[in-house]
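With one protein chain removed, the remaining protein chains of the complex are shown where they sit.
Labels for the chains are A, B and C, by order of writing; each one numbers its residues from 1.
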Amino acid sequence: MDTNSIELEARKDARDVRVTGSDYLRAILKDRVALAASIFLVILVVFTLGAEFFAPHRPMGLNLRDGLLPPFSSGSKGEFYLLGTDELGRDIFSRLIYGARVSVSVGLIGAGLSCLLGVTMGLTAGYRGGLYEDIVMRLVDGMLSLPSLLVALFVLFVLGGGFVNLILVFSVLHWMVFARMARGLALDARTATYVQAAKSLGTTEIRIVFYHILPNVAAPIIVLLTLEIAILILSEASLSFLGFGVQPPDPSWGLMIADGREHIRSAWWLVTFPGLAIFLTALSLNLLANWVRAVTDPVQRWRWITAS
Amino acid sequence: MAYLIKRIVNSAIILFLTVSFVFFAGRLIGDPALNMLGPGASDVALENLRRAAGLNDPILIQYFRYVVNLLSGDFGISYRYGFSVLPSERLSEIGQPVIDIVLERLPATFFLAAAAMGFAVPIGVFMGVTAAAYPRSAADRIVTVLSLAGVSIVQFWLGLMLIVFFAVQLGWLPTGGYGEWQHVILPALTLAARPIGRIAQVTRSAVLEELAKPYIMTAHAKGVPVNRVVYLHSLKNAAIPIVTMIGDELSALLTGAILVEKIFAWPGIGLLIIDSLSRSDLPLIQASIVVVAALVVCVNLLVDLAYRLLNPRIRFGKTEA
Amino acid sequence: MTKSRTASRSLAGACLCAFGVVFSPLAMAAPEGTLVVAVNQEPQDLAAQGAYKEINATGLRNVMETLIAVDPQTGGLIPVLATAWERVDGNTLRFTIREGVTFHDGTPMTAEAVATSINWVWSPDNAFTIQEYAGPGTISAAALDESTVEVTSDQADPLLEFRMSLGGISSAEQLANSPEKHFDTPVGTGPYRFNEWARGQYWDATYNEDWWGLSAEDAYGTTAPDFAALKFVFRSEDAARAAMVQSGEAQIAMFPSASECERAVDEDGYACVTGPSTTYLYGRLDHSLHADMLLQDPRIREAVFLSLDIDGIAGLYGMASVPQGQLGARGTIGFNENVGPYDYDPERAMELLAEAEADGQDISGLNIEVVGRDTTPRIKPIVEAIGAMLGSVGIGTDIRVQTPQEFNPRVRIAGYANEPGRQMMQVHVKQNPSGDYGLLLLSNYACPNIDDPTGPSRSSVYCDEEFDSSLFEAMASFGDDRDQSMQELVQYVHDRHLIVPLALLDRGYLVEDGIEFVFGTDHRIQAVYVDKVE
Partner (left out) sequence: MAESVLIRTDNLKVQFPSKTGPVTAVEDISFSVRPGEIVCIVGESGSGKSVTSFSLMQLVKFNGGMISGGAITLHRRDGTTVDLRNASEDQMRGIRGNEIGMIFQEPMTALNPAFTVGWQMAEGLRIHMGLNRVQADRRSLELLRMVRISEPENRLRQYPHELSGGMRQRVMIAMALACKPHLLIADEPTTALDVTVQAEILGLIDLLREETGAAILLITHDMAVVAQMADRVVVMFRGRKVEEGPVRRILSEPQHEYTKALLAAVPKLGDMSQKPNPEPLKIVGERYRGPAKPLIAGKRQLLTVSGLVKRFPVRGGLFGRTTANVHAVENVSFGINDNETLALVGESGSGKSVTGRSILRLEEPDSGKVEFENRNVLALDSTEMRDLRRNMQMVFQDPFGSLNPHKQLFDQVAEPIRNFRLDHGSALEDRVANLFDRVHLPRSFLRRYPVELSGGQRQRVAIARALAPNPKFIVADEAVSALDVSVQAQVLNLMLELQADLGISYLFISHDVAVVERVAHRVAVMYLGRIVEIGSRQDVLENPQHGYTKTLIAAVPTLDPDADVRGRVKTLSKVPSAIFPAGYEPEPPEYDEISNGHYVLKNEKQ
């Protein structure tokens, strides 16, 4: 009878559903936009990893005879150029695939490093508190209010451009956002009742941070990470465009746009395709992040999960 | 009040750090005299310059001097700007003070930033509020995708596309330059894309959050017209994150306009920075960065003041009764 | 043949029409309207010396005039501020100054003023870039009387006339009282008065109604100034410059890319006009002095040259013709008919490399840095192409496009000396307006003097006493034996594989319909050669 009344209560709260992986899967299958975005990203990653396998031509191969061929045309030796060629007769499509390798890895590694740095700083600062926290957060505020693109330019001007320097600069100039968020989450968590409870149950500090807090703060950090990757890919393009990023002949999307600029009126495909590539990548990342945010948000979750 | 002072002190510290950064980073390039006069410079010329500029003193003395000069508005003189000549000690007499050069470019940048925000704020806020007023509707979805698109687009690419379409194909607007109102439209639009997106997103989530709060129901219960509820009651409460975002984007415009200024030949500080980078005109680059940083800091301060006007809770640092 | 090559042919046709313009008697219609010229880069300054090469100051000659000038149509020398000139001896020229000419600041152009100006421009202390056209001697000037100026070089100098056609004559009053103004506020004698230089945007000048040329019957030009004002707008984007002409924002756009020039054929309202220039694109491979020992091996050098598909590169450049295997065009004194283009033979190149390797040369240690300057049009694809070509025969490369600040020092002896063991091929453009091989050989092959880092041969990487001595002989000689000895030297350096000419450039302009534009191989934009036609 007692348990019976409990069951009744349970039915009263029937709206609360636990969310499992399969729920997420179902949800994303229902959300056409998010689905498209993730499919695009998967394809992108596959291409990036298997560039040698997927690229129909060598990205650096010189073939002056077939310069500036429009899309869907075939070259002097009858080879087919899906997206046309640049003025050196290099296949745009192949260069896009190899360029993805550069752009994407800059984004991934750069964001990854800054995330690592930022989250460690932030979590410790938020949980430890005190002077340490003050110093870290001062630093964060200070660096956040710097004109980052400018500083990046200046540093790259001093150190010289190139893949590695680019990543270094990015991780040094982007960790703050992660730190700020991680610290905020840590603060909330520190005062959260379930953490207090864990403490009163004699749970050790380390276990509290990694067993209790981390899983609860993971989602927003993942969202931020996704966004940062997009931002870094865009920045890489800008810096390469200015000649401070990746150096030729390595193909990078930003460089491809910069090079195609001269022919923008006569050979639109030189600029259009790399531009689209960057746009779609960033857009997909943003859409995905948006979706993750929505489905992991305890308030919105229920609506989204049961949404069609 | 105390809070304000605190903020100003912080800003000062930030600026100080920036200055130190540009000074020491600048030294990483190598001998400043060599940088100013170029490798072809005769030892005499170099030595003269070193003596004149006190480059033989210990680095910390020089650093101190640099800071003091900055405080008195002296950012040094450019050994590059306006000369195509090979190194010569005579240049020190005729070099231009970099600060003048920088200030000369500021208005153009301000104008551009203002124009871009002029597009971005109304459009962004309107999009955001509309989306929030009808959550999960078609309008909401469209706004979401559009705003994300605005954030995801490559600015300089968008700029090139706009030039090709509006200036070249249609010939409606000039391809670039500065002067009449037509010149500002394309660059401003290019720059606006991103802020529109971000402002729309922030507005949407902020207003959505507010609309879920009890006081909204109170307003309805009072018989307040729906639009008034959305645009007055909720928006004023949602204002703070929106203003923050506007501030961030404004700072971003002041710095991020570099590429757009280049593409549209807009004679702002961005273009200047690119030129001086290609001339490796160190004093000019340093001055530009410091000035821009100062601007950004000011914007942040203004945003902070805006908070106090918008949110009675933190106004004048009142504590809960 | 590749697309772009055929393009340049069709353009060659276009350029003829420009030259076909006949001299029209000075039309005295009141000048009106503004001639807007879209130029590809902002001048670094507008100093008088800039008049010699307008890449730094396009249109400066409308404000700042020279004593004498090269006639764009005939290529001969014509009087400008000097009404007459005579050779006193191998070292000396005497100029008769035109009467009643005043500078834009109102001061009269006296012989004194002219002398001051010449000394300022050519003084080694000032070390202006014009020094690349100086030497071996040092030039100085003095006023004999109020109408005569004597210019002297401390060494016999057959090119003195030519040199005098380079430097602008500017107000002595300005030089004396406000030298800093000299760099951004040119005060000259020309048909247009400098007005304003809006940094990052344009510089402009207004019609000078007191211009001496209006009354002088030996005034240069194909027409009287037709425009009330000139405006030179800075636009680095090729597409933007073209669009400006297409949309009527500008009447003339400088140096369009080949693709833009092609478009002009099927667009209405404007045309693309091209003509040959004395500018050529070359690759200079580090040699003696501080270069890596590998580059001393003639086989390796030849292999490098053999691996370059020069046809391809010229075609890639667009508006250019394939040069002989020597700097400078046919008709230049010292041009050697027997010196043909360098061959393109990758197989042979690989054989040579193999041989060298067999002799113990470490080919894997060969990593040539192919460097261009970002202000050079189309430089990026060119260096990338060269890199790919060298790579295809198994030579390692680094590709760099650098800013003038990085690039210039490295191609001069001072910078070169700082990078011992260098393996660099600099890809650069050079002009040879003089019509004589002397300066070419001097500035490109004579041994640079580390103590004179701004001297004429500062950017040479070659040291060969034998060559130098015979060069200096040749430069002092006149007439046929000058031609003879120069030809021998040309052959000599050709065989040393020092510099590979990559393309002899045509220069083009997009010109609005209704504008006739006459230009010479030095490609100056002067209003008196720009004619409005109905």
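Quick note on the criterion: a contact is a pair of C-beta atoms (placed from the backbone, for glycine too) under 8 Å apart; a residue touches a chain by one contact, two chains touch by 3 or more.
The shown structure was predicted, so the numbers you read here are calculated from the model rather than taken from an experiment.
Colleague: Check the whole complex and report which displayed chains the hidden chain contacts.
Modeller: A, B
Colleague: Of A:Ala36, A:Ala51 or A:Ala192, which one is in contact with the hidden chain?
Modeller: In the full complex, the listed residue that touches the missing chain is A:Ala192.
Colleague: Using the touch definition up top, pick the residue from B:Lys6, B:Arg51 or B:Arg141 that touches the left-out chain.
Modeller: Answering carefully, the residue with contact to the hidden chain is B:Lys6.
Colleague: Would you indicate which residue among B:Leu106, B:Ala149, B:Ile216 or B:Ala294 is in contact with the undisplayed chain?
Modeller: Touches the omitted chain: B:Ile216.
Colleague: Identify the residues of chain A touching the omitted chain, counting contacts across the whole complex.
Modeller: The missing chain touches chain A at positions 1-3, 5-7, 9-10, 12-13, 16-18, 192-194, 196-204, 212, 215-216, 298, 306-308.
Colleague: What chain B residues would touch the chain not displayed?
Modeller: 2, 5-6, 213-226, 233, 236-237, 239, 310-313, 317-321
Everything that follows uses one rule, which is that only the chains that are shown with their structure count from here on.
Colleague: Work through the pairs of chains, note which ones touch, and then classify the graph as line, ring, star, complete or other.
Modeller: Graph shape here is complete: every pair of chains touches.
Colleague: Could you name the chain whose Cα mean is nearest to the mean of all protein Cα atoms here?
Modeller: B
Colleague: By the contact definition above, name the pair with the higher C-beta contact count: A-C or A-B.
Modeller: Answer by contact count: A-B.
Colleague: Counting only Cα atoms for the centres, state how far chain A is from chain C in Å.
Modeller: Going by mean C-alpha positions, chain A sits 49 Å from chain C.
Colleague: Determine the centre-to-centre distance between chain A and chain B, using the mean Cα coordinates as centres, and give it in whole Å.
Modeller: Taking the average C-alpha coordinate of chain A and of chain B, the gap between them is 24 Å.
Colleague: For chain B, jot down the residues that touch at least 2 other chains.
Modeller: 160, 163-164, 168, 262, 277, 280
Colleague: Which chain C residues touch at least two other chains?
Modeller: If we look for residues of chain C contacting two or more partner chains, we find 237, 239, 242-243, 374.
Colleague: For the complex, give me every residue of chain A touching chain B.
Modeller: Those residues of chain A that touch chain B are 33, 138, 141-142, 145-151, 153-155, 157-159, 230, 234, 237-238, 241-242, 254, 257, 261, 264-265, 268, 271-272, 275, 278-279, 281-283, 285-287, 290, 303, 307.
Colleague: What residues of chain A sit close enough to touch chain C in their complex?
Modeller: Chain A reaches chain C through residues 60-62, 64-65, 67-68, 86-88, 243, 247-249, 259, 261-267.
Colleague: Which residues of chain C touch chain B once you look at their complex with the stated criterion?
Modeller: By the definition above, chain C touches chain B via 42-45, 47, 49-50, 56, 125-129, 131, 179-180, 183-184, 198-201, 233-237, 239-240, 242-244, 246-247, 249, 374, 403-406, 408-409, 412, 414-415, 418, 453-454, 458.
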